[in-house]
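Only one protein chain is missing from this complex, and each of the others stays in its spot.
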Amino acid sequence: MDIAFWIISVITAVGALLAVTLRNLVHCVLSLILFFLGIAAHYFLLRADFIAAVQILIYIGAVVVLILFAIMLTRNVTGTEGPREILGGKWWSGSMTAALIAAILCWAVSVDKAAMVAPAGAQAKSSVLQIGKILIADWVVPFEVMGVLLTAALIGAVVIALEEVRRRR
Amino acid sequence: MSIPLGHYLMLSGLLFAIGLGGALTRKNAIIVLIGIEIMFNAGILNLIAFWHYKEFAVLTAQMFAIFSISIAAAESAIGLALVIAVYRYYKSVDVDEMASLKG
Partner (left out) sequence: METIYQLLRSTFAKAPDAVLLAIAIAIPILFIVAVYPLIFAYTTLVERKALGRVQNRYGPNRVGRWGILQPIADGLKLMLKEDIVPRSADKLVHFLAPVMAVIPSLLLFSVVPIAPGLVPVNLNIGILFAFAVSTASVLALFMGGWASRNKFSLLGAMRAVAQVVSYEVPMVLAAVAIVMAAGSLSTLAIVKAQSHGFANIGGWFVWRPWGFVGFVLFTIGAMAESARTPFDIPEAESEIIAGYHTEYSGFKFALFQLGEYLAAIAMAGITVTMFLGGYLGPGSGPGFFGGLMSAFWFFTKLGAMILLNIWIRGTWPRVRVDQLMAFAWKVLLPMSLINIVAVGVWQYMPSRGLAWAATTLVLVLSFVILSKLNATGTIERRTYRYAS
């Protein structure tokens, strides 16, 4: 079963790396889909089934479609895939920062001896019934606030993207 | 399954750094938003890994994960709407060209 972790981790990391390095935007989104699938597989390995299904439903079902629509609506007028030079100015400081952060995080985790030992004992499990119960009982206020937030985001996104049409009239 | 917690933390740290590198390096605003999504997912993976290894009787971490996923989706919707609105004005999604607030 350990081999599953390594295979899925490699797929996830490769997906994330390709998503930020490829030149063609639609290919970036395709590797982003691979990344999201890898993360969902990790959630299944960690016995968080509901979160895995929610990840596939929300990220691959909705966020990827959103990104694809945005790519379609913001194509360059010349019709090429993207600017010739894909890196912004001073790109070396950005990548050095990212590499430094990766090194520091990995070092900080490897120093902690207790975290590097394989655990023994009971397996985690979660049930959707429990999640539903505490969502309505303990976490009802954040739940309602999230509903208001999503409504505000919906209305805001529509207003921002529609602005030009109103101004032209 | 005998993967230590540390491996999951290192994986999520690595993914976070990849997303950060992408967000800081690329010129296209949509790739920056993709990098931010990768960072979000790495953080939530971290959360769920801690839930599995440390305290799986209490489902608080799964609640956090559900709320974080929803808020990340809302944020990406707003971000992409902003990108579309900015594209209409500047006629490009190049972040180097959106420099009218500079100096």
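For reference, chains read A and B in written order, and residue numbers begin at 1 within each chain.
The rule is simple: a contact is a pair of C-beta atoms (placed from the backbone, for glycine too) under 8 Å apart; a residue touches a chain by one contact, two chains touch by 3 or more.
Values in this document were obtained by computation on a predicted structure and should not be read as measured data.
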item: Touching partners, among the displayed chains, of the absent chain; value: A
item: Touch with the omitted chain, as defined above, among A:5, A:35, A:50 or A:139; value: A:50
item: Where the unshown chain meets chain A, residue by residue; value: 24, 26-27, 30, 33, 49-50, 53-54, 56-57, 60-62, 64-65, 68-69, 72, 127-129
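By our rule, only the chains that are shown with their structure count from here on.
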item: Averaged-CA centre spacing for the pair chain B and chain A, given as whole angstrom; value: 5
item: Contacting residues of chain B [partner chain A, same complex]; value: 1-11, 13-28, 30-31, 33-35, 37-38, 41, 44-45, 48-49, 51-53, 56, 59, 62-63, 65-67, 69-78, 80-85, 87-88, 91-96
item: Chain A to chain B touching residues, read off their complex; value: 1-2, 5, 9, 12-13, 16-17, 19-21, 25, 28-29, 32, 35-36, 39, 42-43, 45-48, 50-51, 54-55, 58-59, 62-63, 66-67, 69-71, 73-74, 76-77, 82-83, 85-89, 91, 93-95, 97-99, 101-102, 105-106, 109-110, 112, 115-120, 122, 124-126, 130-131, 134-135, 139, 142, 146, 149-150, 153-154, 156-158, 160-161, 163-164
